[in-house]
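For this depiction, one protein chain was excluded, whereas all remaining protein chains were kept in their positions.
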Amino acid sequence: MKRNVAIISVGYNGRFVSKRPDINIPELIQPAVDNAIGKTKLKHDQIDAYVVGNMHTFEGINQPHLWASDHFGGSKKPVMRIATGGSTGASVYQAAYYHVASGLYDVVMAIGWEKHDEGDAQVGLMGILLPEAFSMFNFGPDMSEDRGIAGLGGGGSTGGAAFQAMSYLTKAHAGIEHIDRVAAMMRSNAAKNPYAHLQQPGCTEADIAKTPIISYPLRYGHTCPTSCGAIAMILVSEEKAKKFGITDRVAWVKGLGSGASDATTGNIIEGQITDPAEQYMCKVVSKKVYSMAGIKDPRKDIQVAEVYSGFSHQDLMWPERLGLVDEGKSPQMLDNGSFAIDGELPLNPSGGVTSTNAIGASAMVRVGEAALQVMGLAEGGHQVQRKIENVVAHGWGGLFQFVTVTVLGRTPVKK
Amino acid sequence: MNERVAVVGYKQTKHTFDSPVARERMIYELVKSLFKDLGITRDDIDTFIFASNDFTDGRTISEVYTVPRIGSFMKDETKVEADGLSAALYAYMRILSGLYETALVIGFSMAGSEFRVPLTQAYSLDPVYERPRGIINYYSTSALQASAYMKKYKFTEEDLARLTVKNLQNANNNPYAARKEPTASVEDVLNSKPLYLPIRQAHVSAYADGACAVILSSKKAAKKFTDKPVWIDGVGHFMDTYYIGDRDLLAMEHLSAAAKKAYKMAGIKNPKKEIDLAELHTNFASEEPVFAEAMGLFKPGSGKDVVKNGESGIDGAMPVNPSGGPIGANPINATGLIRLAEASEQLRKEAGKNKVKGAKTAVVHAQDGPGAQLNTVFVVRR
Partner (left out) sequence: MTQETRIIENTWDLTAYQWKIESDALDLYVKGLKDKKILGRKCHKCGTVYVPGPTYCRKCFIDIDKVVEVAQEGVLDAFTVNIADVKGNLIEHPYITCTVKLDGTHSFLMGILEGWTDWRSVKEGMRIKVVWKDVTQGALADLSHFQLI
């Protein structure tokens, strides 16, 4: 017998923005916590335990939850810290789920955040490769100016993403215009989400196409911003949800899972064996999650998707790898309007990660937005109006290697 | 849901101050030999949990390259950024939920040779008021605690030196310990380099290169691994407030709370009587009496008598760190997990020279943050 767990509240610190020089990390987290609690009838001391996480090398503060404990309410409470790169937020939420599902706790808060203005994200990302890249110097790499080690290693996250984008376009017989189109759709979705960072109402394919190419086929307009922001969610057991008298406007966790393959780019030391655009683990994990959620045909049974796309081509790739769309058919779905908020399979009504990316929060924002869609509480016009039974939320991280998948629904899985 | 979870396998590296191999090789060899001991393959493990930290690894997303090294390639994997016992706690929750039957937990670091521990610790301090001033750090916090304890309970420098020697002797008999000082005397400890008095160099745990892997399993799946499961019967973890001025460094109420919670779960009413040994994560020797008393293992303020009567020695009433504890080896991220492995070994009667006779129930502790801000406690039984 499994214990059913529900998300009963999702809170943000405010709108995600590029700079918050007026506050520090604890002050960034606190309003999100207050917001999540404020939406319920709970009081702070009714939270049994906290699970928290961010990408701490980006700000240069080791285990900032120690310092921030008083601000989020963690003092004199159980606290656990989880971090798994881009998928951190989803991994934190999953740990919060297990705090409840294990039967050890009833009311648990999950918090994810990033304050990108306090560090340099590119330096943070280079930190992934640094020791390995340094070691290359011992093996006589080509040091000519334009083809040096940056080219080999992929140069931060964008280099590797460009391989993936090219590979995806070839497989799907699609062109760069499809990436432009989906990028534009996300920015205009974001304009309907009061919390999103890059809000560009009516953003068009042509607007995106004007931005310069970074590494073909990826343009500046296909990349995510670096945002400051925090998200907090409250997870409770079924018994507590009943006790609190809140079982209608909640999102039930029906299935969840995570997986890791090897580092896809830059693993020059020992060769890489997975294709960047193949994302086999995403297929494996989502199948497992659907079966846990009792979903036989994800195409029929899932109404909305929130996917983690640091680069716009991934907004096309993930729905396919998640089994929501036939392989190679995303560009078609995009073109016929299926991915729009009022379409057949609304994709990232929130505007997605390419509109808002506070790394340690981003994967949890996908889950939080999925929960808001299920509850019918998405604000500012990005609520999907069709009847929603199930929503899938996806997270992604590491060097193209970690994946998390969650299905939230209106009704819990029958025991 | 699964009702009971057991430690069914464990292994630690021979910890060193300068590992001859890189971290990748270290953890691969460790997990490989653990699998071999148990006669299993990586397919017998449902979920893999790392305990590591980007700052101790000196890399962003430190598990990017270590994923395939513990057998988690194309498997379910996650990372707890805290001590390994927290990762074991998470694994325990995952198994209790009934979604997984088995889990491998691994903690490791190269604290002996790849970085200076005080530096990575400094990165976790309040960057606005404390880090730039450099007054408050992990050393000075524990020194404040030590001097408060010594003053209040007339615990002398000599008592502290005796306690250190007890641990050093235990470490000397522990084949995995990095620090071997068989001839260390009370005099030597008293004369060692003063750092933050009353803390001297000899009191500091042995930051080392090393790793520890533990396999947990549901009751149902335990038989596949061993006929000597060690049951996790109680768990608790609590965080204290951050600022030192707001804390009661002596009472350690959050540690008491964690221990009480674990005891209650395990049905322990009188820890002094019902617990046979304790493995504590102490970064400094002076923490031992403070922690042990907060956990209800000794009467508050009894440190002096405990040392005098050898109560915390291997043959004492309540052996504390029969393994030598972190005084013998402190590979950050693995240290708390090693306590679980050491306690399991004792309960399975497989400990070597440091065997505690008749041990049936043990308490295991791990900490994180300056002055043990975050504490995790396990009660394990054979």
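Chains here go by letter, A and B, matching the order in which they are written, and residues are numbered from 1 within each.
Everything below uses one rule, namely that a contact is a pair of C-beta atoms (placed from the backbone, for glycine too) under 8 Å apart; a residue touches a chain by one contact, two chains touch by 3 or more.
These figures come from a predicted structure and were not determined experimentally.
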| item | value |
| --- | --- |
| Omitted-chain contact residue, chosen from A:Asp48, A:Glu177, A:Glu205 or A:Asp275 | A:Asp275 |
| Contacting the left-out chain in the complete assembly, out of A:Ile37, A:Met166 or A:Ala251 | A:Met166 |
| Contact partner of the left-out chain, one of B:Phe17, B:Phe115 or B:Tyr243 | B:Phe115 |
| Interface residues of subunit B (partner: the chain not displayed) | 19, 21-25, 28, 31-32, 35, 41-42, 55, 58, 68, 71, 73-74, 110, 113-116, 119, 123, 127-128, 131-132 |
| Touch list for subunit A against the chain that is not drawn | 21-23, 57, 60, 119, 127, 130-132, 134-136, 138-143, 146-147, 150-152, 154-155, 159, 162-167, 170, 212-218, 262, 265, 268-273, 275-277 |
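By definition in this document, only the chains that are shown with their structure count from here on.
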| item | value |
| --- | --- |
| Subunit A and subunit B: spacing of chain centres that average the CA atoms, whole Å | 33 |
| Complex contacts: residues of subunit A adjacent to subunit B | 1-3, 24, 53, 55-58, 60-64, 66-70, 74-85, 91, 94-95, 98-99, 101-104, 124-128, 130-132, 257-263, 267, 269, 280-281, 284-285, 292, 397-399, 401-402 |
| Contact footprint of subunit A on subunit B as seen in their complex | 1, 48, 53-55, 58-61, 63-65, 67-68, 72-82, 86, 89-90, 92-94, 96-99, 120-121, 123-128, 235-243, 246, 253-254, 257-258, 368-370, 373-374 |
